[in-house]
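Take a look at the structure below.
Then we have chain A:
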Amino acid sequence: MALVEATKTTMQFGGLKAVNDVSMHIEEGEIVALIGPNGAGKTTFFNMLTGIYKPTSGSLTFSGQSVSGKKPNQICRMGIARTFQNIRLFANMTTLENVMVGRHTRSKAGPWQAVLRTPGFKREEAATVAEALKRLQFVGLADKANELAKNLPYGAQRRLEIARALATEPQLLLLDEPAAGMNPQESADLTRLIGRIRTSGVTVLLIEHDMKVVMDIADRIYVLDFGELIAEGKPEEIQKDPKVIVAYLGVGAEAMLAQA
Partner candidate 1 sequence: MGGSKMDIRTNVQSGSWSRGKIALAVLLGVLVVFAPVLLQGFQTMSFFVRVLGIIGIYVLLALGLNIVVGYAGLLDLGYVAFYAMGAYAAVILGEKFVAVVQTISNVGLRDFLVSSQFLVMLPVAAIIAALTGLALGTPVLRLRGDYLAIVTLGFGEIIRILATNDFLGLTKGAYGMMAPIAQPLGLAQLQLLPIAIPAIGFNFIFSVNLYWYYIVVLLIILAVFVVRRLDNSRLGRAWVAMREDEVAASSVGVNIMTSKLWAFALGALWGGLAGVVFANAQGFVSPESFTFMESVFIVTMVVLGGMGSIPGVIVGAALIAGIPEMIRGVAQSPLLAGVIDPTLASAISGYRYLVFGLLMVIMMAVRPQGMIPSTRRAQELHPEDEKVLEEEDQSLWDLKHGADRSEHDL
Partner candidate 2 sequence: MSMGKFKKYLSVVAVLAAVALVVTGCGASTTGGGTTGGTAPVSITIGIGAPITQGATALGLGMERGAKLAIADMNKSPEAKAAGITFTSTTGDDQGDPKTGVNVANQFASNPNLVGVMGHLNSGVSIPSSAVYSRANIVMVSPASTNPQLTLQGLKNVFRVCTIDSVQGPAAADRATGDLGKKAVFIVDDSTPYGTGLADEFGKEFTAKGGKVLGREKTGDKDTDFKALVTKIKATNPDLVYYGGVYNAGALLSKQLKDGGVKVPMMGGDGLYDGQYIKLAGAANAEGDFATSVGLPLAQLPAGEKFTTEFKAAYPNDEIAAYDAYSYDAATVIMKGVLAAAGKVTAAKVTSPEGRAAVIAAVAATNYEGITGAIAFDANGDTTNKAITLYVVKGGVWIPYVK
């Protein structure tokens, strides 16, 4: 059974079909990339998968369970975590606190325990801090634990968002343009980081415009254009797919793909 199974999923806003009849699947342990020009419906697909939108029609399952109509936090609990295209950190919380919020579903102390500072609460807080620090270390931000998120450099903010998502202990991690705005060095680091995430046992679905990152790391690629799935396959197949070249990159861009 596939980890994610989209069957004829459609998301309609008024007259506009942002995602139209899209069927795809993601297997456990894969790194799958979702590409397409701006406005192709990639983020809409993410938003459906994370409960921000409810698909208009079709089915969307995770581990065999439908995610349609579930709230973002319920889906998070099921094991999907994400980052955002425009970084959405808790800007005025520290780096560590950001990641600690990510432990929300993995901890359960209620207000009473918090007020009474029960042994269970103290244990859980300590564990939360430890787990959060572990994630920070994983993305290389442990030394910035006490800095405010908004004071971090851009690349670090991206990594912090990933650390926060990882803190929820997801089975599937959705990354929305993680390399946007990064220099080649940072992109390369990011590529390695994504590799390590997969090694740690987390499946990754990735929206990315940086073709180098995509081609380097994706096992399979889905291509969306105007809400429709126009191609699917291994990076080398996609690179050669004329439909993709025309629809996505425009005529005459073969050279660029070849370069990558």
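Quick note on the criterion: contacts are C-beta pairs under 8 Å (C-beta built on N, C-alpha and C of every residue); 3 or more make two chains touch, one makes a residue touch a chain; residues count from 1.
How were these candidates chosen? In short, all candidates are chains of the complex that A comes from, given by their letters.
Source: prediction; values computed, not measured.
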Whereas the rest of 1 or 2 do not touch chain A in this complex, the one that does is 1
Touching candidate 1 in the complex, chain A uses residues 13, 47, 50-53, 71-73, 76-77, 81-82, 84, 86, 88-94, 96-97, 100-111, 114-115, 117, 121, 124-126, 128-130, 133, 136-137, 142-143, 145-146, 148, 150, 164-165, 167-168
